[in-house]
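With one protein chain withheld, the remaining protein chains of the complex are depicted in position.
Let's turn to chain A:
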Amino acid sequence: MPPRLNVWSTCRALSIRSTQPVNQLAQPTIAARARCFSDRSIRTPSDKSSNQFKKLMAQKLKARAARAEAENPEQPEQPEQEEQIEEAAVEPEKEKNKEALRILQQVAYGINPADASIEGHKFGLPELPLPSDKHVKHRYDPIVDQMTRLLMEDGKLGKAQRDMAMILNYLRTSPPPRFNPSRPLVAGAPPAAHLPLNPVLYFSLAVETIAPLVGVLKFAGIAGGGKALEVPVPLPARKRRRIAFNWILETARKKPSKGSGRTMFAHRVAEEIVAVVEGRSTVWDKRHLAHRIATAARANLNHAKVKGLR
């Protein structure tokens, strides 16, 4: 149930003055002015004219008492008293009236004036919990972000980001890929027609698909004869992606470029990504080789010296 607010009761508090009051010192504390401790450039009432302020406060209190008397139903309203009040109520009262009217207007518009997300905030409060992409350091898709750093040369992140944007735009404008059934993508991949309009998904699909599941850890001197013992280990997600994208980059860097200009390198990488998704790329062979080596090393898991390690 909405609060019972009578518009006419606020009119009582209204005091109309035709002339501007001389004393403008005692203003109500607005949010910006409330930071008096951090900002000394703003003159607060207590700074110079504390006496004057106290006097004003006393006047205000008197005026309030007078009004309370005036609002008393037993006593009839007296014009003389009203005049006294007008004299007493100076600027702060007028400001308060404005505030009250503003709040009333908000209620009329259906806005809750006590809402913390509106009150005192120019653009409102952010929704919480904060979405992950609203954080300045995590604003890009995690895979795209990591791969951008791998694209980077000589610490030029801006250039890498531009290249990544061009890669994504190439994927967006190239025709949908034709999947190769003998080179299946990761489980749950969307149909090919869905990919171009979601280039981030297209890109991450290629990276995730080509990422090797396992790598080999080499234990020096265990195998005997100066050879390292190769033991297969599962790889963490970020490392798998890094290996995959480095393979893609390696292939792209070796390709001759067709055109010239700023899109040259980005388009080669993008073409390689399309080739990966379509199963044409030589990166697939690298993945198979990595898996074969790991599979061959499976027997070493039972080696006496590494058995208890993991």
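As a convention for this text, a contact is a pair of C-beta atoms (placed from the backbone, for glycine too) under 8 Å apart; a residue touches a chain by one contact, two chains touch by 3 or more; residues count from 1.
Just so it is clear, contacts and distances are computed from a predicted model.
Peer 1: Leaving aside the chains on screen, match the unshown one to its UniProt name from "NEDD8-activating enzyme E1 catalytic subunit", "Protein cornichon", "Alpha-1,3-glucosyltransferase" or "Small ribosomal subunit protein mS29".
Peer 2: "Small ribosomal subunit protein mS29"
Peer 1: Could you tell which one of A:Met164, A:Leu185, A:Val231 or A:Ala252 touches the chain left off the display?
Peer 2: A:Met164
Peer 1: Considering the complete complex, identify which of A:Gln105, A:Thr173 or A:Thr282 is in touch with the unshown chain.
Peer 2: From the options A:Gln105, A:Thr173 or A:Thr282, the contact with the absent chain belongs to A:Thr173.
Peer 1: Where does chain A touch the missing chain, residue by residue?
Peer 2: Contacting residues on chain A, toward the hidden partner: 133, 139-141, 144, 148, 161, 164-165, 168-169, 172-176, 196-200, 254, 256, 258-261, 263.
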